[in-house]
Each structure stands twice: as structure tokens, then as C-alpha cells.
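This report concerns only the one structure given below.
The other protein chains are all here in position, but one chain of the complex has been omitted.
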Amino acid sequence: MSAPHEPFAGFDRAPSGAGPDRAPDSGAGVRTWARDLALGARFAAGGGREGWTRTVLTAVGVGLGVALLLLAAAVPPMMTVRDHKRVARDAMSSGYVAKPTDSTLLSAEADTTYHDKDITGILLQPDGPNAATPPGVTKLPAPGHMVVSPALHRLLDGSPLLRQRIPYTIDGAIGRAGLMGPAELYFYAGSDRLTARDAEYRNGNADRITGFGHRSNSAVMGPTFDLLLVIMLVVLLLPVGVFIATAVRLGGERRDRRLAALRLVGADNRMTRRIAAGEALFGSVLGLLVGGGLFFAGRQLASHVTIRGISAYPADMTPATTLAVLIVLAVPLTAVAVTMLSLRGTAIEPLGVVRQGVGRGRRVWWRLVIPVVGLVLLLPQFGHVHGDSNLNVYQTATGAVLMLIGVTAVLPWVVEQVVGRLRGGPVAWQLATRRLQLSSNAAARMVSGVTVAVAGAIALQMLFTAVDGDFVHETGGDPSRAQVMVDAPVANGAQARDFNQRIAATRGVRQAYGYVNADATQPDADRVRDGDFAYLPVVVGDCPTLRQMAQVSACSPGSVFIVPPADGMGDPGSARSYLRPGSRLDLNGPPQSAYVGTPRLWTIPRTARTAAPRTDPTGSLSWGLFATPQALDTSLLSSPTANSMVVLDPRQPEAVEYVRNTTAKLGIGVDVFTVHSTTQQNSYTQLRRGLFAGAALTMALIGASLLVMMLEQLRDRKKLLAVLVAFGTRRSALAWSVLWQTAIPVVLGLVLACAGGLGLGAALLAMTSRPFHPDWSGMAAMSAIGAAVVLGVTLLSMPPLWRLMRADGLRTE
Amino acid sequence: MTTEPLLQATDVRKSYGRTAALDGADLTVRAGEVVAVMGPSGSGKSTLLHCLAGIVRADSGELRYRGQDLTAMSDGRRSALRRSDFGFVFQFGQLVPELTCLENVAIPLRLAGERRRAAEAKAAAWLERLEVADVAGQRPGEVSGGQGQRVAVARALVAGPRVIFADEPTGALDSLNGERVMRLLTDAAHDTGAAVVLVTHEARVAAYSDREIVVRDGKSRDTERVS
Partner (left out) sequence: MRGGYTWRVYTACSVGGMSIGHTLLGLLESGPRHGYDLKRAFDERFGHDRPLAYGQVYSTMARLLKNGLVEVEGIEPGGGPERKRYAITDAGITDVEAWLAQPERPEPYLQTTLYTKVVLALLTGRSAADLLDTQRAEHLRLMRELTRRKSSDDLADQLICDHALFHLEADLRWLELTAARLDQLAAAVTR
């Protein structure tokens, strides 16, 4: 008997196919696979209350992640559907339609605002019997009648004030096809007072259109906006991925023991792997179902939610098929992949679990390579994200993802290094640090979700703060001087005066500064051939009104002022040439292409004085010829516009609505603005709100997973805890050790998150060519939120800890 | 004795780090016999059993099962051997807590490719035989230690193994339950013709064997060879 004594080749390695002996299940048939997967599923589904709890937690965790992913996947189609709907009902003409036919119709805007809610109104007047109808409307409303969106119908029913403004008889409702969301406030009203404008866009109040849905334009926000959107998605979805990965690893240690028991009765490595995969699959498939359920339930709820006037129909929030298929395939595959990865460093032997690499330090270099590669991907874009340049979305997203993943990759190494150096201290500290030294990996995994979320949020916050100026505009408006601005096209000065008087007489109005403005041109305009006409604004108003718009000292009826354009406004050359005392102007305004009509010449009085412009209450600077009505007969003006700067009584909160009601009666095409000192672009606001909502959701997810992991860890150590209590360890010491055990990795994670966040933030700022400016308060806030989540989790795990520490923990199973 | 040895270990050595757990162990197991491996704690009894069963890799020495070299087998082959030819009863921890007792017993059959219904029918018969049919639907955590061990014995026997490896199978049981488990185990093994390698430090448990070998300081003396 002298067999070779050394050949243990491949003894403990997974059979990788090499070697002479065939494993009996090589080329494992479908049945073998099915059996092992089913066995895994049986483990996931079995195991009594505890096993179910774990599976349900996994499913809920994965489900929450899946729901978020589905939501994200539903955004692009939702945007597309909304865009399609918006385009389909567009009533703007694609070009000038000169002649009415039996299928054309006239349309005019009748938008208004009520209590900060924007209402879109379109007035329609068919030219003939075959006129098109807008989407969602079967029959054009007759004059004095309208069709309304259901939301507007409800609003009108509850608001008599608004009903006065939109008094048309309600004929019916606009169908879904014509609305972007259930909360949209929209109406189409029939009119018989519309007249088509001429080719010069004058002398009418409506556009002639041949139908609906001709124009397509998207509100392009520019590359900075795209950058924000990309980073936001990355920041919000990456923790979701981390969370899903964490969720499928719940109960990992228990599973390893279970698999060891199976190895004993003859399961080989591949079988245990398949069984583990089956377990992960079961949880993640259940998670998919839960996620789908959550998504569809949430979608129904979404129809009741309106964010800044934006709502959506559940049916429109359908995830893109490819994305949905991707999610359905990727989530279980990820679950299986994560399981396989977690098994990779673990040899499950029949007598238990052997963790490989114990004592072998983690190597740091490949961990550092990840964020560096991310940075390298972002580098070429430094200073290039501005204006209308195109953002390389994929490169940017990949770079950002790598930088964030790099943070989580470095985390275990940092935790190991730091924790390995901790020594001594009180009993609680010692228990915590020794435990962490044994399984620093689990600790790092526990906080990696928080780390990614905080790092991403810090970077985003920095970018937001820096680009704040891009999106929040100083309007220059001064709400203390006037609160409402009204523009109305008028036929003549008399009508303008009448309008202003009616506004001034409105309830809640203290004063209305009314003026008329129109455009004049050079006196020889009718002889100009090349179409380059001078553009010379004319403002006619009384002295108090002119004082709001120019620095006028002495003013009396009959005064005329010449206000030169401020820097960057108008055309200083033509202003110098034509706006001079004694020179003549043609009040038959500047034509667009060729001169029409007859010149109406008017001489600037020699008494005209020059005055500097003054910022008016709305924040605009005007220039041109400023005259009192006694000096210039407003009936000479072509296409005049009546303007009113309205001062409201602050004690009358509905004053704005009364003004709007008044102006609604003035005619078609009257605009009312409220004066604000700043304006914010709407999408930016939504982005910011989206970030906060997403961050809250992500943090909640992470908190939930942390809690589950903590409880699991406690359950695993039940006996140990009971023994510690039995020989007199203070409960408070154990509580502290639990806190330390969470707090140490979390503090490390947060420090790393701040570093990573600053790095990514700096890179993003460099991309948009903005100076590095750390947002310390944002960092503090995000870190505080992260720490609060962990503290909350620790607190929530105290009651079970107390329960576990009761002496019956000593009882053997 | 004329029977061919079923399992033969010659000069098996195994160290954990610097500690030598086995320092030249010999053992022969013939078909159908019950061999007790005795010795004080830490003498290397369990290590010998683990080596014999192909669970642990020996450092040197020869291990033959029915003429095949156990040490040259791949993990897959050894796993397959554990499924088809070996059964295990340990002191504790070998039952899968998630599965019911019946399912636990059925597992080796299912791993070997048998259909669930057939596997569970056989398992039920074995539970009956070991007088634990009443706990078939319960989980290991819900049954007593003695019942759990009998379930484990049923599982060890269900696939019709040639060798059952039992490592302190009564270690966690009181005398009465221990005796009962030993009686059932040896009777069943006798009836099915399976050999039993029984590691124990208790003489009363070893008394259920046909012969014993003693492991002392990692060396074993097979009394059959000595005498």
C-alpha cells in the first residue's frame, strides 16, 4: 500500500472542472438546478417565524428599491407622454395663416392665476364648420361656453371669485387625452370676439390656426441642468443599489451555517452555491413582486399628489418597457451575483464556515483605483459644462458613480485599518472594538449605504449652492413700490385711460400708475429699402407715473423727456440720431419687413429735456421718448399698449384676485404679473424638491436596513449576551457596546463620505468652471442626518437588546 | 476476519497550525461492524473521523474507502460519497433549523436526485422506525434533544449508507436518551448492514460497539491489529 502521499490537489478548492474525476452532477441538468434552487427557496420560505421575518424583510427591502427603480424608469416615458400631450394640444400657429377656410379657427390665450395656481385658458372661435378640436375635446364650445378640466371644474365650484373671472357656461370636461395630469387647470372657451392679427402681428387679438399640435419645443435647461439631473439620479439610485445588495445578504451568517450542514450530508460546492442562489432568488423575486405592488399602489396615490401644479395620470407613469425588463432581470441577477460574491471569500465546509483571507490585510490599491478612474473620466469635462455645450451624460454618470463607489470600496479598508488599531478602553468599548476587529467587513457593509448617500448629497449640495445664481434670478423688481403689473393692448389712449381708471377703482387697489407705450421709428422709414428700421419706444403717462420710470425733477402736463438707453439696452446710435429736441419721429411704429400704411410724423418739442432712466417697480429700465398725454396725443400711436403699475392695499389679501377679475373683463390678451424680487426657474425648484424627497426616502431605506442588520446581529449573539449578563456585565455596558459598534463605523463612514463628497463636489464645480467652495453647513446637515439615522437605529434596537439579555437567553435551543 | 476492509486508514497525520491533531493513526473498518473510537478529550478522535469521512484533508497518510483513494478525490466526488455512502450523526448542529424534521431526513435523498414525494415517503418510514414519527412536521428547534438526535440518525440512515460516522452522538443527551439513541442507531445499522464509526469518550456508549480503538496523543492503536 504505497499510494502517493501528497495528492490533495484541489481538495478544498471548488471543482473548477480540471481533474480526472467527473463530479456526478457535472453538466447539472435542468432538474438538478431546479431542485437546488427550489431547496434554496424552501429555506427562504421556511424556517418558521424567524425565517419568514428575514425573507419578508429582504423582500420589503428589495421591494422598496425596486419601486424606486420603477419610478425612475417611469420618469422618461412620463416626460415623453406629457410632452406629446403638450405638443398635441398646442394652439400656436406654425406660421401665419392669412385666409380663413372652413377648417381654420382663431385662438387666443386667456391664462390666469388664482391663489398661486396657474390656469391655462384658450379662447377658440372657428372660422368654419370643419374646424379642428383640441385633444380631449369632441366639440368646440359655443361662444360663452367652455369645456374645463375636472380639477378646474372643482376649483370653480369652490371659488365664486374665480367663477366671476371665468364666467362661461360649462359644457363638459376635457378628456384625459387633452390633459397632462389630473390636477391640471385648463379650459377651452368659445368666443365670438376674436379677430385675427395681420401679418405684422398687429391689429387683432387672436392667431389663426389650422389645427392643434404643430409646434414642438422643449424647455431646454442647458448642460448644467443635465449635470444636476444626472448626478441626482446617481446619488439617489446608487444607495438603492447598495440597499438591494444589503437586503439580499440579510442573514448571511445563518445561511452559511445552514449550507455547512448541507455540505455535511453531501452537498458539494456547486450545490451549495445553487442553493444559496435559490435563496437569494426567492427573496429578490418576492421583492420584485412587492416592488411592483408598491409601485402600482404608489402610482394610484400619485394621481392625488400635485407638486407645484404638476400632476400625472397613473396610466402615464408606465415604466419604459426596456427599463422595466431590465429591472425585472437585473434585480434577481444582482441578488444572485451579490450572493456569489459574498460566498467567494468564504469556503463553506461540512464542519462550518472558513473565511478566507483572515489575517491577510486588505489591499488598498485597487480600492483607490476606482475613485481615481472616476475622477479621470470627469477630468476632460472640467470647465466645459457651460452655455449650450453638450454634456456627455454617460461619461459623467460613470465618473460620478465610480467616485461614489470608490468611497464604499475604500471604506472597508479604512474601517479595518482604524479598528485594528483600537486598544484598551472601558469594557463596553473593548467589547465593541474587539467585535469590530473580528468582522470589520460586516460593519463596513452596514454603513456603506449611508456613506454613498451622504457623499453624493454633499457633492450635490455643493453644486446646488454654486449654481444657485444660475437659476435664481434677481428680477430687480421692488414689491414695495408696486405689486401688480397689467399690460393690455388698446385701441387708443382713451381706452387706456378707461382701463387704468377701472383698475384704480378695483377693490383693494390704492393706486394705479397707468401709461401707454408704443413704438416709433425714424421719420424716413417709408423710404428705407433694406428693412433696417430704427426702434424708438414711446411712453405716454402722467408726471407721477413718469417719475416711477425716469429721474424726472420738474414735470408738468405738457412736459417731454428724452431718456437715453442705459448700457446694453436698445440702440444708442439711433437713439442719438433721432431722439433729439426738435427732430421728427414717425409714430407709425417700426414695421417688421416692409413699410405699410402712411407715416404719422411728430416733432419732439424743443423744450424736451434729457432724463436718466429709473428702475421701475417691476425691475425694468425703460428708455425712449417719455411724454405727458398733454404733449403727445395717444391716438397717433400705432398698436399702443396700456400699462398699469398697481399698488395694492396690504390689508386686502384678495386684492390681486380682484385686479385679475377686473382685467379679465378688459378684453382679450390682457396680462397680469405680480412683482417679485426674485424668480426661480421652475424645474430647478422641482429638482431641489426631488433631491430632498429622494434623500429622505433613501435615508429611510438605509435606516430600515441598518435596523434589520442590527437586530439580526443581536439575535445571533443572543447566547453570548445572556452569558455576559449572567456573569454580571452591566446592561448599560452592553448597550454602550452596541452603540459603539454602530457609531465607530458610522463616524468613519461619515468622515469618508465628507471627503468623497468634497472630492466629487470639487470635480463637479470644476466642470462648471466655478470656484471651489465647500458647503460646510450642507455637509454638517447631511452628516447630522446620517448620524441621526444611526442613532435612531441604535435606540430602536435597544428594546430587543433588553429582551435578549434576559436570562432565558441562556436556554439552549 | 475475512471480510475486505471497507475503510482503511494508515499512518494518517493532520496538524492544525503547530498542533498535531493526528500523529500516525491507523484504523480498519469492515462492513457492518460498529467500531468505537475512544480516547480522552483532545486526543484526535474527531479529527480521525473527519479524515475518514473525507470532510477534512489529512496532511499525509493513506485513506482508502472500498479500495479508492479518498485523498485523491475531488471535493465533488467526496461530496457525492457523503451523499450516497456515508451518514453522519454529530453531537449537535447538523440539522437544518429551517426545515421540518421530515424535510431534514429527506435532504440526502433529494440531494441525490430523488423526487420530493418519494424522498419524503422514505424519510417518514425512517422517522417511524426511530420512533419520532410524531415530530415529522416540527422544526428541529421545537423538538427535544433526544428526538432531534433520533431525527439525525434517521437522516444518517435514509440514503442507505455503508458507513455511519457518529461523533459523540449522545454528548448532549442524558443517559436514558443517550441509551435510546445508541440502541436505535446500532440496531438500525445492524439491520441495514451499515458500519458505524462511533467517536465517544464514554465507555457506556462505546459498549454498543463490536470493538474499540483508542486514540491517545494523536496515535491510534487498532486493537484488531494488536491482538
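Labels for the chains are A and B, by order of writing; each one numbers its residues from 1.
Note that contacts are C-beta pairs under 8 Å (C-beta built on N, C-alpha and C of every residue); 3 or more make two chains touch, one makes a residue touch a chain.
Everything numeric here is computed off the predicted structure, so don't read it as measured data.
Counted over the whole complex, the shown chains touched by the missing one are B. Only one of B:62, B:168 or B:212 touches the absent chain when the whole complex is considered: B:212. Residues of chain B in touch with the missing chain: 40, 179, 183, 202-204, 206-210, 212, 214, 216, 221, 223, 227.
We adopt the following convention: only the chains that are shown with their structure count from here on.
Residues of chain B that touch chain A in their complex: 10, 50, 55-58, 60-62, 64, 69, 71-77, 79-84, 86, 88, 90, 93-100, 103, 107-108, 110-113, 139, 141, 155. By the touch criterion stated above, chain A contacts chain B in their complex at residues 1, 3-8, 10-15, 19, 21, 23-26, 31-32, 35, 39, 42-43, 46-48, 51, 257-258, 261-271, 349-351, 813.
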